[in-house]
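In this view, the complex is presented without one of its protein chains, the others remaining in place.
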Amino acid sequence: MSAPILSTHGLTKRFGGLLASDYLDFDVITGEVHAVIGPNGAGKTTLINQLIGELVPDGGRIEFEGRDITTLPSYRRSLLGLSRSYQITSVFPDFTALENVSLAAQAHDGHSFGLWRPVSREERLARPARAALEEVGLSTKNHTYAAELAHGEHRQLELAMALVSRPKVLLLDEPMAGMGRLESESMIKLLASLKRRYTIVLVEHDMDVVFALADRISVLVYGKTIACGSPSAIRASIEVKRAYLGERYASG
Amino acid sequence: MLLFPEAVSLRSPRVIAAALFILLLALVPPISDAIGESYYVTLVTRILIFGLAAAGLNLVLGYGGLVSFGHALYLGIGAYTVGILSFHGVSNGWIHLVVTIVLSALVSLLTGLVCMRTSGIAFIMITLAFAQMFYFLGISLKQYGGDDGLNIAQRSDFGPLISIQTNTGLYYFAFGVVATTLYLSWRFVHARFGRLLRGTKSNVRRMRVLGFPVLRYQVVAYVISGCLCGVAGLLLGNFAKFASPAYMYWTVSGDLIVMVILGGISTIMGPLVGAAVYVILETVLSGYTQHWMVILGPIIVFIALMANRGLYGLFLAREAPGSRNSVS
Partner (left out) sequence: MGGWALRRQAAHVGERRPDPAFFLLFGKSMTWNLLVIQALNGLQYGVLLFLLAAGLTLVLGVMNFVNLAHGSLYMLGAYIAAAVFARSNSFILAGLAAVLGTLLIGAIIERTTLRTFYARGHLDQVLATFGLILFFNEAVRIIWGQSPVYMAAPDAFSGTIDLLGSSYPSYRVLVIVVGLMMGGGLYLLIHHTRVGMLIRAGATNAQMVSVLGVDIQFLNTLLFGLGAAMAGLSGMMAAPIFAVQPGMGDNVLIAIIVVIVIGGIGSVRGAFYGALIVGVVDTVGRIYLPLLLRQVAERTIADAAGPALASMLIYLFMAVVLAVRPQGLFPARR
């Protein structure tokens, strides 16, 4: 097996008395879809936040392509090839969909000290932006302001912004959050089309999607992986059942 | 048209209003001559000067979302550069200009680097504190007048081609500087840097995750903004033939913020419109009573309450109702 492209070793994060990441070991192999599931509050988003650099861990190590990135600021990680989408939509409401994605492309296209040339006329940004919007199925809304898009379209825009830089690893935080059935179906098709073309870490609650797409699944409970393996292994795992059934009883 | 960074429709009321406004400004001296009231030239010169300072502030405040309560500091730098250099016999306007820009850049770079270590409330208060520090510095410069200020015997000498010794000459010089600045700002806002800045205002966290090293751009924007205010200060010193620590007093920074908001935050013409309304308001009110500030205070509270888009911004609201906060 090749070395993992992204991995954490003993990752620890505390919020006051709460241990959100408990000496967490996690790794991602190039080309796989690695899903992360677990009950609410298990620390899934905290893991993503630490991987991308928005949160500084209290202990442990994060490695990307063999290099220690634990203290690297998020913009450097992005330039190295890590990209994320947000669970709660985090786009730029005053820009159009095209401008949003073009901005994402701008970050990876050299410096931004341009003072004179209108950025809207820069084809080298507009072209990949249009392509990304096409890929997620949002081309008809290129010139709509992000504030006016529907919720499902927001999720598509999130994905387009994460994709446009052709990242090495995509961190998707509940891409289907809050979507209705129809919107979910298109999103599932879209995610399926990304499989094999991108290395993906997928945090999701929808089990159908997870089991359909994932090559490996890690189950997170109280900041620790209690199981990690193929979908069939996870399905059969007793610890996982205990974690979920127990959770269901506890929440009444 | 290649001169315009965005599509400009000659049928849009906003464009017509902006064009008329600029035309009116260009014609103030001859109109003023015709009606025999030279007072208007000096009044509108003040508007131009503060409009320039407000435009500088708007770059970081309006477009960048950084609430700096210390920009009056750069007015002082510009005015004192003219004052101190003239005091020592250097009256060459170009030297005044270069020194002003270099000093403004240096001060804004140093204070910017320190201030940018914080955000939100802390940032506002620290910019306020630093500006006041320079106010006290100005007062303690006894050899340059201290709190009595420094008289400037003669206006800057910009050579045989440009003379600002007369009020009309200074007016057109200021007008030229303001017009150039507004045009360059217009280009800036639509270019990569401008878009980056607008992005940081709306969602700085995402900007970093996208791959932008936000801090360096914020500092550079802050430096540009400081330099523009410095140039406004140079014009102010020349206008009043006087440099005073009072130019750096923190309430002047507050006045600049009011102008930006009143005119329309993150619009190009807004700061100038805001400066015009504010200066005229002040002039009219102080004509009624010496206690005009007791009326101005509540008016400012009212502006804070109501002025979501500013006066010029209202034009934009009608034009692009979908976008809450579009540009230019």
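Letters A and B mark the chains in the order given here, with residues in each chain numbered from 1 onward.
One rule holds in what follows: contacts are C-beta pairs under 8 Å (C-beta built on N, C-alpha and C of every residue); 3 or more make two chains touch, one makes a residue touch a chain.
As the structure is a prediction and not an experimental result, all values here were calculated from the model.
Across the complete structure, the visible chains that the omitted chain touches are B.
Contact with the omitted chain, checked across B:Pro5, B:Gly51, B:Gly149 or B:Gly194, is made by B:Gly149. Check B:Ser86, B:Ser244 or B:Thr267 against the missing chain and you find that the one touching it is B:Ser244.
Interface note for the absent chain: among B:Gln132, B:Ser156, B:Thr181 or B:Asn203, the touching residue is B:Gln132.
Set against the missing chain, the residues B:Ala105, B:Ile162, B:Ile280 or B:Met293 yield one that touches it, B:Met293. The missing chain, though absent from the display, is touched by one residue of B:Ile164, B:Ile257, B:Val273 or B:Leu316; that residue is B:Ile257.
Residues touching the missing chain, restricted to subunit B, are 46, 61, 67, 69, 114-115, 117-118, 120-122, 124-126, 128-130, 132-133, 136-137, 139-143, 147, 149, 240, 242, 244-246, 249-252, 254, 257-258, 261, 286, 291-294, 296-305 (touch as defined at the top).
Rule of thumb we're sticking to: only the chains that are shown with their structure count from here on.
Subunit A contributes residues 52-54, 73-75, 78-79, 84, 86, 90-95, 99, 103-104, 106-108, 112-120, 122, 144-145, 147-148, 161, 165 to its touches with subunit B in the complex.
Those residues of subunit B lying in contact with subunit A across their complex are 5-6, 184, 187-188, 190-196, 198-199, 202-203, 205-214, 217, 220, 322-326.
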